[in-house]
Each structure stands twice: as C-alpha cells, then as structure tokens.
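So, chain A:
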Amino acid sequence: MTRILPVLTILLALLLFWYAMAVHMNAPWQNTLNNRAGLENVPFMDFAQQAWAQDKPVLPAPHQVVSEIWNATIALDITSRRSLAYHGWITLSATLLGFAFGTMLGIVLAVAIIHNDASDRSLMPWIIASQTIPILAVAPMVVVGLGAVGLTGLVPKALISMYLSFFPVVVGMVKGLRSPEAIQLDLLRTYDASPVQVFWKLRWPAAMPFLFASMKVGIAISLIGAVVAELSNASGGGLGVRLLTGSYNGQTIQIWAALFIAAGLAAVLVAIVGGAEKWVNGRMGARA
Partner candidate 1 sequence: MRRDLSFFQLYLGLVAGGLALLGLLMSLPTFGNAPLLALFFALGGASLMRLLAPFSLWLDGLLAVLGAMGLLLALPVGQAMPLHHWLALIAAWAFAWLFVERLSAAIRAGSLPETGTGLVIPVTFGLALLVIWEVVTRGANVPPVLLPPPSAIGARLMAETNILWADFVQTFIKSVLPGYAIGCLAGLAVAILVDRSPFLKAGIMPIGNFMSALPIIGIAPIMVMWFGFDWQSKAAVVVAMTFFPMLVNTVAGLNAASAIERDLMRTYAANYWQTLMKLRLPAAGPFIFNALKINSTLALIGAIVAEFFGTPVVGMGFRISTGVGRLAIDLVWAEIAVAAVAGSAFYGVIALIERGVTFWHPSVRGGRA
Partner candidate 2 sequence: MSVVQAMDLGLTFPAGDGDVVALKDVNLTIGKGEFVSFIGPSGCGKTTFLRAIADLEKPTSGTLSVNGQTPEEARRARAYGYVFQAAALYPWRTIEKNVALPLEIMGYGQAQQHERVRATLELVNLTGFEKKYPWQLSGGMQQRASIARALSFDADLLLMDEPFGALDEIVRDHLNSELLKLWDRTGKTICFVTHSIPEAVYLSTRIVVMSPRPGRVTDVIESTLPRERPLDIRETPEFLEIAARVRDGLRAGHSYEEEHV
C-alpha cells in the first residue's frame, strides 16, 4: 500500500501535465481554425475543450487515445483491418513464436558453452560483442530478403524476435549455470554424480533466477523486434504497420493508440514471465 499512493500521485501529475501540454501544443492550429471560423476571444475552458477534440492533434489528449483504443478494439469487429486487436494479435504471435525459439536457442547455446571449453572461448566473445551492435537495424533487410525467396508472414518477424531475445538468455544462462559455488560442485563430486546429474540437480535449479531475469528482458525486446520488423512490410499488418501508416497520414491518435497497445502488451508479457517466476520460485521453496 505504501507504494501505490506515490505511484498514483506521479501518474496523476503526468496526466495533468499531458492535458496541459495538449492545450499548449494544439493551440497554434486551434487559433488558425478559430480565425478562419471568425471566432474571437474564446474563453479558456472552451478553447481547451476545442484543443482536446481536434481531428489530427499534434498531441492528442489522453481521453482521445483511450476512446480510440476502445473504438479500435472492443467496438470493432475483430477481423477488421482497422481493428487494433487484430493488429495486436499479429504482433503478439510473432513475438511469442520468436521468444520461444530465442529462449530455447539461448538455453541450448548456454549449455554447450558451459560444457565445452572451445565453444566457450570461441562463442562467448562474439555473443557479447554482438550485443553492442545495433542488430535491430538488420530487421527490415531480413524481412525483405526472406520475402524475396518466398518466406513471408509470421516467420521473418519471429526470426528477428528470436535473434534479439536469445542474447540475454545465453548471457544470463551461462552466468546462472556457472553460479553454483565450488563447494556445492565438490559435494556432488564426492557422490560421484554424473555430469547429467550435476546439471539437473544443481546447475539447472541454480540457473532459474537468472533464466527468468533474462526472459523478462528477452520478451520485452522480442516485442520491440516484432514491431520494428513490421515497419518494412506495410501490407503484412501488425502494430508496427499501424505506427507507420499513422505517421504517413498524420493520424496521431492512431499512433498513440497503437503505442499504448504495444506498451500494454509489453507490460502483460513481462508480468506473465514475472508470475511464472514467482510460481517456480514458490515450487522451489524460495521465500516470497
């Protein structure tokens, strides 16, 4: 409870600031409109109402965004090309597919790395270096390149997501699988445990906290990867496409709505991973 009040206060302050900025940023255009209409000396509250109700505002008011989200999800047929739920589903499926593959690839690589000196020494430096590379920039090219050989739709986007999400998983899992201390490994050595037993009885459980921390990062950037990958294929649909068409047509409300849906998706996905983490921790007997 002690955390909710401060968060709400700040959110409220942000909301008020947003409304104020909406008036400020939409004012020039509203003035032009009012001049054309011959309106003069509009009272401030009326002027604010006008500024919050423009068609293509520079900054839409929060309630405009909320009503756009409502109209484009609940109020619209789910199969409609204008439904944000439809576009959100396209993005979500690419995200989840890519994330699943990325996590598996990451775990497999991490297992190979900790069990083999040569792959540790040859792979690890490149994996770390590749994190410093703006890999997202490759996204449109991969989509177009795969499209040229007939691979379109979900898979190219999922590949981008996979590519982005496997990095944190490899790095986290290598750290996690190596996290058991020498004394714990020595204990299993005294039992003459096989490498497979050491893996399942010690390394794997010890790596769980690291895995979940990496998966939280991984799922967030999976979503980013899917959205950016969509930018290069305007016909495919998805939240990225809504951002792009919105920006071409100056439909600011549409951009903000797509952005909020994406943010909501990210929040829900991270929360689901967090929930799974809590559940596994509970099963493993960790406190809280």
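What we mean here is this: contacts are C-beta pairs under 8 Å (C-beta built on N, C-alpha and C of every residue); 3 or more make two chains touch, one makes a residue touch a chain; residues count from 1.
The candidates were selected such that all candidates are chains of the complex that A comes from, given by their letters.
Note that this is a predicted model, so its numbers are computed, not measured.
Novice: For chain A in this complex, identify the touching candidate from 1 or 2.
Specialist: Considering all copies, chain A is touched by candidate 1.
Novice: Show which residues of chain A lie in contact with candidate 1 when the two form their complex.
Specialist: For chain A paired with candidate 1, touching residues are 2-3, 6-11, 25, 58, 117-118, 120-126, 129, 131-138, 140-141, 144-146, 148-149, 216, 220, 223-224, 227-228, 231-232, 239, 243-244, 246-247, 250, 252, 255-256, 258-259, 262-263, 266-267, 270.
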